[in-house]
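Have a look at this one before I ask anything.
The complex appears here without one of its protein chains, the remainder shown in place.
Chains here go by letter, A, B and C, matching the order in which they are written, and residues are numbered from 1 within each.
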Amino acid sequence: MASQHPIIEYTSQASWAMIEDKFSPYAKETLAKLIKFYEEEILPARKLAHAQLPTDEVQRWKTVIPVIEELKVKAKKLGLWNLFLSKAHYPEHGVPLTNLEYAVMAELLGRAGHMASEVVNCSAPDTGNMEVLAKYGSPEQQKKWLIPLLNGEIRSAFAMTERHVASSDATNIRTSIRREGDEIVINGRKWWISGTGDPRTKLYIVMGKSDPDNKSSYNQQSVVLVPTDTPGITIVRPMKVFGYDDAPEGHCEIIYENVRVPLGNLVLGWGRGFEIIQGRLGRVKFFLVEQRLIFFRRPGRIHHCMRAIGAASEALDTMLRRVTDPSRKTFGKYLHEHGAVIAEIAKSRAEIEGARMLVLSAALQIDKYQAKGALKEIGIAKFVVPSMALTVVDRAIQAFGAEGVCQDQELAKTWVGLRILRIADGPDAVHIQQVGQRELKRVPGLVKKAAELAKREKALFAKAGIKRARL
Amino acid sequence: MASQHPIIEYTSQASWAMIEDKFSPYAKETLAKLIKFYEEEILPARKLAHAQLPTDEVQRWKTVIPVIEELKVKAKKLGLWNLFLSKAHYPEHGVPLTNLEYAVMAELLGRAGHMASEVVNCSAPDTGNMEVLAKYGSPEQQKKWLIPLLNGEIRSAFAMTERHVASSDATNIRTSIRREGDEIVINGRKWWISGTGDPRTKLYIVMGKSDPDNKSSYNQQSVVLVPTDTPGITIVRPMKVFGYDDAPEGHCEIIYENVRVPLGNLVLGWGRGFEIIQGRLGRVKFFLVEQRLIFFRRPGRIHHCMRAIGAASEALDTMLRRVTDPSRKTFGKYLHEHGAVIAEIAKSRAEIEGARMLVLSAALQIDKYQAKGALKEIGIAKFVVPSMALTVVDRAIQAFGAEGVCQDQELAKTWVGLRILRIADGPDAVHIQQVGQRELKRVPGLVKKAAELAKREKALFAKAGIKRARL
Amino acid sequence: MASQHPIIEYTSQASWAMIEDKFSPYAKETLAKLIKFYEEEILPARKLAHAQLPTDEVQRWKTVIPVIEELKVKAKKLGLWNLFLSKAHYPEHGVPLTNLEYAVMAELLGRAGHMASEVVNCSAPDTGNMEVLAKYGSPEQQKKWLIPLLNGEIRSAFAMTERHVASSDATNIRTSIRREGDEIVINGRKWWISGTGDPRTKLYIVMGKSDPDNKSSYNQQSVVLVPTDTPGITIVRPMKVFGYDDAPEGHCEIIYENVRVPLGNLVLGWGRGFEIIQGRLGRVKFFLVEQRLIFFRRPGRIHHCMRAIGAASEALDTMLRRVTDPSRKTFGKYLHEHGAVIAEIAKSRAEIEGARMLVLSAALQIDKYQAKGALKEIGIAKFVVPSMALTVVDRAIQAFGAEGVCQDQELAKTWVGLRILRIADGPDAVHIQQVGQRELKRVPGLVKKAAELAKREKALFAKAGIKRARL
Partner (left out) sequence: MASQHPIIEYTSQASWAMIEDKFSPYAKETLAKLIKFYEEEILPARKLAHAQLPTDEVQRWKTVIPVIEELKVKAKKLGLWNLFLSKAHYPEHGVPLTNLEYAVMAELLGRAGHMASEVVNCSAPDTGNMEVLAKYGSPEQQKKWLIPLLNGEIRSAFAMTERHVASSDATNIRTSIRREGDEIVINGRKWWISGTGDPRTKLYIVMGKSDPDNKSSYNQQSVVLVPTDTPGITIVRPMKVFGYDDAPEGHCEIIYENVRVPLGNLVLGWGRGFEIIQGRLGRVKFFLVEQRLIFFRRPGRIHHCMRAIGAASEALDTMLRRVTDPSRKTFGKYLHEHGAVIAEIAKSRAEIEGARMLVLSAALQIDKYQAKGALKEIGIAKFVVPSMALTVVDRAIQAFGAEGVCQDQELAKTWVGLRILRIADGPDAVHIQQVGQRELKRVPGLVKKAAELAKREKALFAKAGIKRARL
């Protein structure tokens, strides 16, 4: 008889059966602990966290939500902390969990929105920023920024994206980083810088052009640590996403005007910015599309995919409750008894199960072969999962009618978060191209086998004395 | 040689060729005038209208946007006013335009969002409310409310939807309407009441239960006119739609607590509320689904569909400009030269053209056979068009990347407006059921023809001397 | 009150309302006559025609189906003959019907498979061949081949396609055509030559390479008339389509080995083959895809699309009868009462109506602006219609279960005929590219309008005294 881990209520018996034997006892135990914490602490606090965020346009950007801070203390105490940071990659600061093991945890967290990840100190953009500092930061930089981040005492932002710059090509970045004596001077305009609005955010990790004339376009960039209170920084406005401002984090437009920091704030070295974002954005990868290099964003990260599976699962559960709600009967029938609702539920379940297996497969490949050995699996997960999750959530919205699109349910917000993923985590089209190109690499092997086959066929026809009909 | 009306730049030569000979000279001229007004006045004012709406949470609900009021004056002077109100149906107040003729105008207006319709006094929910008052209002009611509405001096709301009541079944409404002497007393809670927030809104048309014990469930309701400044009315909150509050109109939740109006504010007669919403919500129709009555919302209106076609067309034009923008070249290539963008454009064009023909067909059927003779065509338009438009707009959003989801483009807002249509204008599933049921009505005719055919086949086989092979 | 033409039982009231006023009295009358003939003669003979085709592998290729020949006599007598050949294009031999008028007739005929078109002498490949001979044939060629074809006395084939040659690029054709004294000598191998199997087929119109060194790749080809009994011709085998051999017509592979015909059998002139297929394959068009010429097949023909709409409509009617068949009840319920069948019916109806309007639009554009002025509309019809029809027929097959895939219903055969259309009438991808490229041509106009708009916006902001917020 198979063991019954509580996770199967949130994922499925079938997917757990596939991976159970790949989980360490520590991972199983941590997962069980996380489920308990999720049920008893995180989920019950979700609406309170909303309620503790002021609606006032000014105040909402100045607020540290109390219940989140309380939960962070509890989570840290329970050892449910920094789960994203794998010891295999970050021996000093990491947690002994594989990508596969964390994948399941991330899916669970993804059911409760951004706040759940934050509570266990696993929320973007801090996760990537901690990885940068852990990998490339000097001891001083680590002491000043990494430790407080790992402790959840501060938050951070990664300032790369610029308006009017094709985001798929990082070499286009225009923000100027130049040296003046012992200082670094930054001038430029960034937008969509997530986390900017949060009063706890103390650090911008800024990428800019430090050596625009360098003949290698991959040595022109540098990365600099900029405290948020440095003079010369103006937050222009929060970018809204389908009407949401995502306060208090926000995704703001920022002007850097003669912003000065000491030379010691340079990360890794002058002109080594590209190398850093390669590390941060998931072992960045360039690949050939039609004889040209396309910048491929975040191949190594499947965290978003995991959370998206969780979001879709939660939406399906919500829909199941709705369509069986006795008070929603019309003409004496449950909603699920009208028309095509059952079929939508079945398809959603099938799509979630298939997508989850794809993400778990990708996670296992990363554990086995590093991100660069798992690019096809990662690419598949990245273009399959968000679209799948959007479809599932959209069905749930439709089942709820007007209530589904408004602030009384999480569904509309969830949908929007998934929609932006199809852009922010690399456009679908880029992942699709990448996977297609990788498939083409199988062709020489296939051609060789086809040639061997033809030889064998010919011999067989000859032996059978049948003149091979020209096809 | 075919004539070249300027509308073909906004629709297509092919669709215009189909309908041109069905347009009166007046309609052609009015359409040309509307195009000019759209290009020179409406569209240029769109961003200003946004800018004139304060971002402050309180002020945005108290604002009358100046540029819209200015344009209303101009539109009225040009005779571009109340275009939705067909003289054929409303001889006293109507405009000599058919549904087909107005359909094309509504598509054009739909390109520029809600504001364009408002400028020519054709925006919901006033349109339906004016129809109610024109058809069922007493002379006093018409003088007091209809004339100012027709003049664009005031706005109005229609208070029907209630929380926890399956919106597809109007008989479930719980708000109490009772008579006390010369007064009518209203108690209840409504939500999603569009227009509530607007400072210009002076009238609620409230539907409630006036005779809950009447044995006919269609004689239990009454409709009452309630001035917005009547004591006892509390606006609880605006319902947000995917994060948008749609100020200043809004879609609010409202409490009516012992709200008293004179008996003369009753519309049509006690217990005749159902009859009225039948008229308002487009010749309301009940139809049989699995032996039960389902309330079918707004069959007679295809205005939303027309506007949705316009929104999709505008999105496609916007996408076309983006993917050919020379400043957006990546690696020396236009966006449209990468991957599948061209295919998306071609499919979008095909889908828009097909959907437009469906809506125009439905409009023509309404003109010829009234709404009740065009229910299949209307149903088809209602489930095909919003989904089609959502797909087209989503592709445009994807082409724009992060800029597509934010406040710098209209696309995200447009998408949300279309998404809510799949619920507000009757859920897709209801329209699909209705069309399917109507198709089933063709069966007896098909069966009769099949029987005749079988007889003829038998005779032919006999004559040919061939024993009919048992199939 | 609108008139009620019998065609609305086979198409729809809504589509007829759109086009009725574009039909001449002659066309209306002819259409009514065709409907009667279809109901009373064509349709009843369909199964007999199947039964009169032997199953024997040899005999089935030697058979002239009696009932078809009988019906041809009747059709000719009724004036239901050569309806495809528009007098506007072929004054001498044509029929006074527009493309739009014929489109509706072709849809009706498409309901009953290939045989219905043959009965009124409107079946491929003869239709295109008659057009070639009417347009380019010498008086002698016309007398010898065109007149018997117009009379339905013989049939013909068009021998162009070759194995291992990318069918989308006609310049690749390898069959050699060379002159030897007063003779033309043909050597080559063709496949998929429709009509080859038919004992009535007396003529091959062969396209080959006559001047391979000509510097213009469009002057290298010639077209030659080859009697089917000319020595040196070997029919290798019929190509099967998803298991069907399509006897007696067939689509055969043919070898031409030193086939000799008199010089007078050359059509139009030496090296003018391309010009001819431009005429035959519907005003052939080359267009630019990624800076390269792609051969665009059959843009001017929408006959196949029209018939495909008919096939889909017939399948839907068949499905409607099946799901309401009382003898098919399971557990006391009609099939249509289980699950999602009603939704499939509604969607099929909507898709057919939309697609039909697209084809009718394209036909009207051809009538107004010639094929070259209707390329976008034709392209849209060509990629939309076959896929739509395949979906509708597939749903009908599923409703029939095992009976739907076998010889007892026409559905499987219909599906296969539609599937090959997505290849034979030009691959979907080519039509999609073409439509997309045409949309891109709208960009300069859009950009100009956008510039004007920006100017007007700026002026309005200035006038309103609002500093235009940088978006």
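Keep this in mind: contacts are C-beta pairs under 8 Å (C-beta built on N, C-alpha and C of every residue); 3 or more make two chains touch, one makes a residue touch a chain.
As the structure is a computational prediction, the values presented were derived from the model and not from experiment.
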item: Touching the absent chain when the full complex is considered, from A:A14, A:A32 or A:A88; value: A:A14
item: Residues belonging to chain C that touch the chain removed from view; value: 55-57, 161, 163-164, 166-169, 191-192, 239-245, 289-290, 292-294, 327-333, 338-340, 397-398, 401-407, 412-413, 415-416, 419-420, 422-424, 427-429, 432-433
item: Absent chain, residues of chain B that touch it; value: 339-340, 342-343, 470
item: Absent chain, residues of chain A that touch it; value: 2, 9, 13-15, 17-19, 21-22, 39-40, 43-45, 47-48, 51-52, 66-67, 290, 316-317, 320-321, 324, 336-337, 342-343, 345-347, 349-350, 353-355, 357-358, 360-362, 364-365, 368-369, 374, 376-377, 379-380, 383-384, 407-408, 429, 431-437, 439-440, 442-443, 445-447, 449-450, 452-453, 456-457, 459-461, 464, 466, 468-469, 471
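Just so we're on the same page, only the chains that are shown with their structure count from here on.
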item: For chain A paired with chain C, centre-to-centre distance based on mean C-alpha positions, whole Å; value: 49
item: Chain A-chain B separation of Cα centroids, rounded to whole Å; value: 38
item: For chain A, residues contacting two or more additional chains; value: 339-340
